[in-house]
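This report concerns only the one structure given below.
In this view, the complex is presented without one of its protein chains, the others remaining in place.
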Amino acid sequence: MEYVYAALILNETGEEINEDNVTAVLEAAGVDVEESRVKALVAALEDVDIEEAIETAAAAPAAAPAGGS
Amino acid sequence: MEYVYAALILNETGEEINEDNVTAVLEAAGVDVEESRVKALVAALEDVDIEEAIETAAAAPAAAPAGGS
Amino acid sequence: MEYVYAALILNETGEEINEDNVTAVLEAAGVDVEESRVKALVAALEDVDIEEAIETAAAAPAAAPAGGS
Amino acid sequence: MEYVYAALILNETGEEINEDNVTAVLEAAGVDVEESRVKALVAALEDVDIEEAIETAAAAPAAAPAGGS
Amino acid sequence: MEYVYAALILNETGEEINEDNVTAVLEAAGVDVEESRVKALVAALEDVDIEEAIETAAAAPAAAPAGGS
Amino acid sequence: MEYVYAALILNETGEEINEDNVTAVLEAAGVDVEESRVKALVAALEDVDIEEAIETAAAAPAAAPAGGS
Partner (left out) sequence: MSESESVRKTETIPQWKQDEVDELVDFVENFASVGVVGVTGIPSRQLQNMRRELHGSATVRMSRNTLLVRALEEVDSGYEDLVDHIDGQVALVGTNDNPFGLYKQLEASKTPAPINAGEIAPNDIVIPEGDTGVDPGPFVGELQQVGAQARIMDGSIKVTEDSTVLEAGEEVSVDLANVLSELGIEPKEVGLDLRAVYSEGTLFDPEDLDIDVDEYRADIQSAVSAATNLSVNAVFPTTQTAPTLIAKATGEAKALGLAAAIEDPEFMPDLVAKADAQLRALAAQIDDEEALPEELRG
């Protein structure tokens, strides 16, 4: 999950989510970064509207417990 | 938000969630780090079982795609 | 589905679920039996605990959104 | 249940659910057929909308085990 | 389940779900392919709207983590 | 998704989920395989208990219909 968190930090700070930036964040956290996962992450996020994805999540938790129980 | 994500990355990689590490992650992401917030966060997380907190969330996003799609 | 019902009858009566028996049941019902499907059925059931499989609800993800919405 | 399974095979293949056909299917499965049960089945199914019963069952597979046992 | 997974890979890549293709995928994975099961799968899928079936699942996994916890 | 299905097939057949095997399966399905995605997949799955992850999916949907009916 750390790769996703790294992308989200960058999203939060308005920095571009590219391989260099993601790698830098992860390395600062002591992660033994795998280039392929960074690549895959950046590619996978290309077409994702992060804000929208977060909003659907924000809406969800309320409903979630219902489903869970 | 980025401060909490930084803590989550460190938690995931097994690094200690201390001021230096949090600051390093945030700086790598280009954040203009506020020392007092880092301090407050590190102090606040001392008594929190992060794994447990995360797991309660695991159920939630779950519901999200369902409602979303 | 008739192939599955045939297996269920044999299971109920304690007869072996083999190609001959399944074929016999289906033919008695006027089915134009496809040998390959009979074989596939027998093969699929080989390592299955039929009682358990019958009682375990088939995961029907379709129903899930109920919880989500 | 084997009597009901036999009826469902016939239903599936479009054959008439009558005494002869049900008996034939059961005998092919090695069942020591009770004529009165076959007659009761055939008579009872005259008043059952089989397709409807199948569809309601198919819609709620999860509920099955409860009913099945 | 590997037979179903194989069909879904083909569906994803837009290749036809026929016996040859399913067999090829499974063999590449080192599966000792049973021809009859391939045939049964292909036959069963003939009249199925795969996209629709996938979409019912798209809603589901959602619920998954909930159930897991 | 096809990359994940490939991993699931290998898991099912007990073959190792490594780059070569995943690539072979995908190529057999006519996929124009991206090495980095394969690498990322293999890396992501390294420490994951696949059976357990799958079971959370299986557990969830089952519960849903119960509530629904």
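Brief remarks on what is shown
Going in written order, the chains are labelled A, B, C, D, E and F, and every chain counts its residues from 1.
We take it that contacts are C-beta pairs under 8 Å (C-beta built on N, C-alpha and C of every residue); 3 or more make two chains touch, one makes a residue touch a chain.
These numbers were taken from a predicted model, which means no experiment stands behind them.
Touching the omitted chain from chain B are residues 1-5, 7-8, 36-37, 40-41, 43-45, 48-50, 53-54, 56-58, 60-61, 64-65, 68.
The set of chain F residues touching the chain not shown comprises 1, 3-5, 7-8, 37, 40-41, 44-45, 48, 50, 52-54, 56-58, 60-61. What chain A contributes to its contact with the hidden chain is residues 1, 3-5, 7-8, 37, 40-41, 43-48, 50, 52-54, 56-58, 60-61.
To be clear about the criterion, only the chains that are shown with their structure count from here on.
Interface repeat of C-D: among C-E, E-F or A-F, the matching pair is E-F, sharing over half of the residue-numbered contact pairs. Comparing chain pairs A-B and A-F by the number of C-beta pairs in contact, the larger count belongs to A-B. With each centre defined as the average position of its C-alpha atoms, the distance from chain D to chain F rounds to 39 Å. Chain B and chain C have centres, each the mean of its CA atoms, that are 50 Å apart. Per-chain Cα centroids separate chain A from chain D by 54 Å. Within chain E, contacts with two or more other chains are made by residues 59-69.
Of all residues in chain A, only 34-37, 39-41, 43, 67 touch chain F in the complex they form. Contact residues on chain A toward chain B in their complex (touch as defined above): 1-2, 5-6, 8-10, 12-13, 15, 21, 24-31, 56-57, 59-61, 63-68.
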